[in-house]
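A single protein chain has been omitted from the complex, and every remaining protein chain is retained in its original position.
When the chains are written out, they are named A, B and C in that same order, and each has its own residue count from 1.
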Amino acid sequence: MIGGGQGAFIGGVHRIAARLDNRYELVAGALSSNAEKALASGRELGLADDRCYASFEEMAERERARDDGIEVVAIVTPNHMHFGPARTFLNAGFHVICDKPVTTTLDEARELSGIIEKSGQVFVLTHNYTGYPMIRQMREMVATGAIGKLRHVQVEYVQDWLTEAAESTGAKGSEWRTDPLRSGAGGSIGDIGTHAFNLAAFVTGETPDRLLADLTSFVPGRKLDDSANILMRYASGAKGILWASQVAVGNENTVTLRVYGDEAGLEWSHATLNQMSYTPYGKATRTITRNGAGGGAAAARVSRVPAGHPEGYLEGFATIYREAADAIIAARTGEKPASDVIYPGIREGIAGLAFIDAAVKSNAASSWENLKL
Amino acid sequence: MIGGGQGAFIGGVHRIAARLDNRYELVAGALSSNAEKALASGRELGLADDRCYASFEEMAERERARDDGIEVVAIVTPNHMHFGPARTFLNAGFHVICDKPVTTTLDEARELSGIIEKSGQVFVLTHNYTGYPMIRQMREMVATGAIGKLRHVQVEYVQDWLTEAAESTGAKGSEWRTDPLRSGAGGSIGDIGTHAFNLAAFVTGETPDRLLADLTSFVPGRKLDDSANILMRYASGAKGILWASQVAVGNENTVTLRVYGDEAGLEWSHATLNQMSYTPYGKATRTITRNGAGGGAAAARVSRVPAGHPEGYLEGFATIYREAADAIIAARTGEKPASDVIYPGIREGIAGLAFIDAAVKSNAASSWENLKL
Amino acid sequence: MIGGGQGAFIGGVHRIAARLDNRYELVAGALSSNAEKALASGRELGLADDRCYASFEEMAERERARDDGIEVVAIVTPNHMHFGPARTFLNAGFHVICDKPVTTTLDEARELSGIIEKSGQVFVLTHNYTGYPMIRQMREMVATGAIGKLRHVQVEYVQDWLTEAAESTGAKGSEWRTDPLRSGAGGSIGDIGTHAFNLAAFVTGETPDRLLADLTSFVPGRKLDDSANILMRYASGAKGILWASQVAVGNENTVTLRVYGDEAGLEWSHATLNQMSYTPYGKATRTITRNGAGGGAAAARVSRVPAGHPEGYLEGFATIYREAADAIIAARTGEKPASDVIYPGIREGIAGLAFIDAAVKSNAASSWENLKL
Partner (left out) sequence: MIGGGQGAFIGGVHRIAARLDNRYELVAGALSSNAEKALASGRELGLADDRCYASFEEMAERERARDDGIEVVAIVTPNHMHFGPARTFLNAGFHVICDKPVTTTLDEARELSGIIEKSGQVFVLTHNYTGYPMIRQMREMVATGAIGKLRHVQVEYVQDWLTEAAESTGAKGSEWRTDPLRSGAGGSIGDIGTHAFNLAAFVTGETPDRLLADLTSFVPGRKLDDSANILMRYASGAKGILWASQVAVGNENTVTLRVYGDEAGLEWSHATLNQMSYTPYGKATRTITRNGAGGGAAAARVSRVPAGHPEGYLEGFATIYREAADAIIAARTGEKPASDVIYPGIREGIAGLAFIDAAVKSNAASSWENLKL
């Protein structure tokens, strides 16, 4: 693991996600760029001292030299620290699981893509919301024609934790997230907007080709957007609205996805993530539940407990890890991964950055912009 | 009453709304332009035969001549038939209650405005959602500073009854609503988008000065938009998103309004119209109920039954009628209406048409357009 | 109208309910036993002075003598004042609409029943919740076999307005409701438990034949129960739980009804009264809405506005009045009322008193008691 030392939030999440299905063992890490903290963090997690590295370059080199070296690395550093380790470990022949966004620029992402395509290594981007069973259910329903032809996508990802200038008071995670040098060109669009964008694309199977964005930094002095109002147009004629905000007071971590076709509508909300609603036009709305009546194979495959026993954030995240493990084993054996291994990868990473790029450009020019996928 | 003959939906709603608080008596009508139907409809409603008119012009003239003539007229015809009767009755000295949108063009609305300003007659536009107690509650909270400085408005009005080409099969109300000659330049933006726009303005006390609209007619052959994705910008720096659709399958008549300031957020949904949520930043969300704990005077004033006893659509509509009656009595006596009589009038009608105009223009030009208020 | 003078809550509700569908005209009243208040109240409501009576006996006599006398009287006095006027007006040949419970003792109710049976007069008990469209929908579904054989009924009616000793501080309506002399033997079971009991019977078509009750007066010094926990057994083998409370803090006026058969379950809650859920065993839950997809004729018949436009308490109440009007016209013409006129009457009144009686007896004896229907 790269990053995720003491005090880091997302590193701990990755570790639980990896552990949940018993498919990984954590044996080495460059958990901090501070050697002392790296060692202390590693010991806390049960790593041998000689596998607590103070730099990812050293780790890549030394782990490659070991007979019992790691097989895959998880990168959980702040955004601007994804590209370096990813490139290094890919070049050293390791599989990579990387937090999103994949890099801070499109060029970097395309460079990684080149390496991955040539080598066939597994590269997994933890767009964790795609691991939710009911999101899988929606995707399966759209793919099998349940809604007919797609017309409208309504997706929201809103929070309120940046309502005030948290970055100036040193609140955890807020500092680098609001700093263009470490986050990239996108604030809320990068941090959560890309999740919303990815989620909509994952479920509908369509990616918008144009967008118009109105980005705002509501908090005085903030350099990056904390709110993004975005209209989307799809090549198919479908339309969409994406709203991301980190200043919508009263929303802890609200994610909603609603997709409408000419035959049916589907609605899902994070607050009740174990169910979704399905309305065939002119019929009563059905509530489809995880592992329950009306649910399909795609959701059941990534469920762990029976219907009515809620699964949550960690389980969704763990599903990404589980599918990464399946893919790595397939790569190891030379077999193709199971057709239903559908984790997000470098392609989704590039799409996310193209989304950020187009949004920033559109906002500056007040015009519809193409996504350069 | 003008319009609202046999088979008409909204005419019946107006009559119940007028009756509910016992402030009106229906005594005359031009309920249909078909003389026979006008008479039959009038008899059904208990009108004297000689006050069942076949034309509104005749009605205006004859009622003015009577000692016991009407005092106020309700216009409940399709959109393109509002202007004529409104002008006629205003010119004849009557007060007018008119369904929205006030007219089909801004010029017509401005002409009415001129008459009203000069004469001091009461002109009420039945933007009925503003009559809901919890909408009054939100307005009062924003006005008294509960949310601080406004940042974001999220408003939706979505239905699904035009998902298929209902107009070609003659479904009630769908034909004229999708015909530019009778509806005006706006389809869904006119029919329901103006309600959403009005609601947001009513609650926040702010009207956007620019918007960018993406209008779509999803149903093949449809001439007017059935879906409208709109970004809004306010002079104050606030932003907003308005979504109107008549093809969002699974939504019978979904209206939601969420407003966020730098100190709190407020959320309301039509499906649970007797409550709203209020989250002061950093505190637990409160559910404020109609007439319940935490509710204010503005909501209580327009409530009829105790907390926990649901009020609905007709009661909200009736409140507009009740406040119109208060205003008419005030006009009759020369007194000012009570300061809390806050029915929507010609100003709101003009704003709605300016909204439609700007949206249509923006959609054509793919650009941000000013609202000409 | 008997009772319902200035300051009374339920009288106003009855008047709106009567007015809403334009089927009644209020022309006379004994609105208060205080002559002065009776006159003032009557004038406020537009009654002629000579039809503002200070006693119901006088009103019955004088109205009978008039050519234009009333046809039906509404009794909206406190519980202990129902029997007297009801008997008097029935004996005088008038139809009667009476607030519930019908009387304070079973004997009185049986006496009224005798009069009604002989005369064929219309007697309507305003168990208003049975007027809700979705309650009609549930009843229709049960009657037509949607749930199969009934197994379990779960019904709740809970409030919190008597959490503290409101009666000692003179809060409106709390004084007589907690006084055995004026309320009868039941506190919360009489005031709201009978509503719950009636609602369950109305929907399921079955009345329990035995019950076991645990009644409590939580507030020190209160003479009647403010909370009732009741188990029910049906002759068919079905079981049930009824919970009524006026001290359940956080519940303004919560009514929920859930019925389960061997083939399906139905659930309804007052807070979302325009919808209900229907789960056929092994299938996804359907949300059926008022006037919406999946709704039946029984609900549509008592709906006034389209799906998605919420109806509420007053509309439900008005439906009882509308059906009373239908029944009165049928009685007038000698025709049978339409088969779908299903207002609650004296039979339901007797059942409610039998329910209170059995509950009080069961509570005292800690035993299962039969309902004497």
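By definition in this document, contacts are C-beta pairs under 8 Å (C-beta built on N, C-alpha and C of every residue); 3 or more make two chains touch, one makes a residue touch a chain.
None of the values given here were measured: they were computed from a predicted structure.
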For the chain not depicted, the shown chains it touches: A, B, C
Touching the absent chain when the full complex is considered, from B:286, B:301 or B:347: B:286
Of C:160, C:311 or C:357, the residue in touch with the unshown chain: C:160
Which residue of C:183, C:207, C:277 or C:319 touches the chain not shown here: C:277
Option touching the unshown chain, where C:52, C:106 or C:264 are the choices: C:264
Hidden partner chain, touching residue among C:19, C:100 or C:151: C:151
Chain A residues touching the omitted chain (full complex): 9, 12-13, 15-16, 19-22, 46, 159, 251-254, 270-274, 289, 292, 304-315
On chain C, residues whose C-beta touches the chain left out of the figure: 147, 151-152, 154, 160, 163-164, 212, 214, 216, 218, 227, 229, 231, 233, 237, 239-241, 243, 245, 247-251, 258, 260-265, 267, 277-281, 285, 366-368
Absent chain, residues of chain B that touch it: 277-278, 282-289, 292-294
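To be clear about the criterion, only the chains that are shown with their structure count from here on.
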Approximate Å spacing (C-alpha centroids) for the pair chain B, chain C: 35
Chain A and chain C: spacing of chain centres that average the CA atoms, whole Å: 55
Rounded Å distance, chain A centre to chain B centre (Cα mean): 42
Multi-partner residues of chain B (at least 2 other chains): 251
